[in-house]
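Below is one structure; the comments refer to it alone.
Complex shown without one protein chain; remaining protein chains in place.
We just call them A and B in the order they show up, numbering each chain from 1.
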Amino acid sequence: MSKEIKKWFSLNLGNKKQCACNDTKSNTTEDGFSQVFDISMNRRQAFKKITAGLLVGAGAVSTSCSVVSSGERKEKSQIEWEEYFKGNYKLMTDEEKQQTVDRLVRSYELRTGKKINISTKGAEKDVLFGYAFNISKCQGYMDCVNACVKENNQDRASEMQYIRIHEMNDGKGLNFGEADDTFYHEVPAAGHFYMGTQCFHCDNPPCIEVCPVQATWKEKDGIVVIDYDWCIGCRYCMAACPYDGRRFNWSTPQIPEQEVNKEQHYLGNRLRKKGVMEKCTFCVQRSREGKNPACVEACPTGSRIFGNLLDPTSEIRWVLANKKVFRLKEDLGTEPKFWYFMD
Amino acid sequence: MNVNYNIPVIFLILVLISCKGDHKKYHTVIDKIEAKTVPFQRDSTFSKNQFSISELITVTDANPHFYIKERKSNIKSFACSECHDRPVSQLQSHNPNTKKAHWDIKLNHADANTMSCLSCHIDNDMDNMHSITGTKIDFNKSYQICAQCHSKQAEDWKGGAHGKNISGWKTARVSKLCVECHNPHNPSFKTRWPARYNATMVDERTNQVKK
Partner (left out) sequence: MKVLINLIKDSIVYLTHGRKSYHIWMAFLTFLMLVGMYSYSLQIQHGLSVTGMTDRVSWGLYISNFTFLVGIAAAAVMLVLPAYVLKDFNFKQAVLIGEGLAVAALLMCLAFVIADMGGPARLWHLLPGIGVFNFPSSMLTWDIIVLNGYLFINISIPLYILIKRYQGKVPNPKIYIPGVMISVFWAVSIHLVTAFLYQGLQARPFWNNALLGPRFLASAFAAGPALIILVLAVIRKFTDFKIDDKTIRKIALVVTVAAQINLIMLISELFKEFYAPTHHSESAYYLFFGLHGKAKLVPWIWTAITMNVIATVILLFHKLRNNFTILYIACVLLFIGIWIEKGFGLIVPGFIPGPWGKIAEYFPTTPEIGVTIGIWAMGAFIFSMLARTGIAIELGKVKYKKG
């Protein structure tokens, strides 16, 4: 079990042998639960689930009866059980939010012995977040991406990145097709300019319309968020996003424990699991505390501007009023809250 | 055969009531912003932030006012008058073998017709700078020197489009000063290696290599 605890985040590709007693958190376990609920089940699935169910049953019996099994382990399966049946964050009462946060914090402590802090801070009144990006200043240094990955606990194994920096060719306009977003050479390269994209937090986001379970929605302050525990992983939102703003956890995310950012938000950078969507949240754990997102803070060129669109004195409003701003794919009617401008 | 009609009708009703209406109140996000704009008071205190008001300087020639960090205390070996106690011409040694005091400063800012040391520094008052017309400018307000030529950038900076906000969006703005990013003697950004690889898509990477 101790080995399990240490490796909870790892992919373990080589390890095909799954111990049957190891019931507490394998995916077959979850499958077992779902057989209770899954109405549209077919033979094959049913068979599989019954098998899995038997495994769970056997596991549960051994857990509850075993003299050796520690209280911690029981607590752990208790937490997992309650976590599995919790509702959609959007519909939770404050009390329920606190309970799930307590469970998540405790569960992390049980796994690693470390404390984390998960905030549930809601949107502030009279705040609508907006972002501006200066394409004449960005030099392609990629410090923003680095900061983003660290801040938001993104999967290191698949090198997930919310931000993409596109190296565009001078004289070809905004030709994304010919842009290079895999460059690795000294920057800025002559004859190029750089343009960053990420989730644009559209005011009319197509991604939230299509989600069958409302696992993703727009908060009052304009941030488009995901409830990672509610997402069923159908990836319809990914297909609906015209901006390549969404990412999927194709396997269990891996983050070395010492690199985990422990200041977390339920809708932001808390640890994700396999098979769920995630994306930029304007660093909700930072922005709701009055800080700038990590990318803004890390940018050495000042190309990135963040602020409250409802505050007439904010920098972002100054940019909108005084610079020639544009947005990408405006014709789609998505109304991104992410503007580009030039010096 | 009644059923024949009922089904499409039910379907039609379903389609009609399913029209998404709620978030179409505003035609564009700009309309929404304009409609909902409120006088928003940004916090003037920097709670547990990295700044104390005493180390900040207010930029008053911008509306709204914002802050910059006090500069003089951050300049190495300020005040300059500790060495520069007399005009530079008297301090200068004409022996080519002597190592220069400011050997590491090489002016790479505009061309020699436009800029020399004395465009900004004052020969006999090194603790201050001066404008083109000879007005004294304090080191803490060095942006006024830059603004003489770079007026456009200065406007952007005052508005918030140029120069980085380092205090967060909610508290009063503290901006980086020109010289915190641009070395005044060599102001352009340098080429360097990116901090990391860009998005790794194995397939694309291999194709890139082949090219």
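FYI, a residue touches a chain if its C-beta (ideal position, glycine included) is under 8 Å from a C-beta of that chain, and two chains touch if they have at least 3 such contacts.
This structure is a prediction, so every number in the text was calculated from the model and none was measured.
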item	value
Residue in contact with the excluded chain [from A:R247, A:H265, A:R288 or A:K337]	A:R247
Listed residues A:I163, A:V187, A:V260 or A:V276, member touching the removed chain	A:V276
Which of A:C211, A:V224 or A:V260 contacts the chain that the document leaves out	A:C211
Which residue of A:S70, A:N88, A:N117 or A:S136 touches the chain not shown here	A:N88
Footprint left on chain A by the chain that the document does not show	11, 13, 16, 18, 26-28, 30-31, 33-34, 36-40, 42-45, 47-48, 84, 88, 91, 158, 160, 164, 166, 175-179, 181, 197, 206, 209-215, 229-236, 238-244, 246-252, 274-277, 332-334
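Keep in mind that, in the parts below, only the chains that are shown with their structure count from here on.
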item	value
Distance between chain centroids, defined by C-alpha means - chain A, chain B (Å)	29
Residue ranges of chain A in contact with chain B within the complex	126, 128-130, 132, 134, 137, 139-143, 145-146, 159, 161, 164-165, 180-189, 203-204, 209, 287, 290-292, 296-297, 299-302, 305-320, 322-323, 335-337, 341, 343
Residues of chain B touching chain A in the complex	20, 23, 28-30, 32-33, 36-40, 42-43, 64, 152-153, 156, 159-166, 168-171, 173, 176, 181, 189, 191-201, 204-205, 208
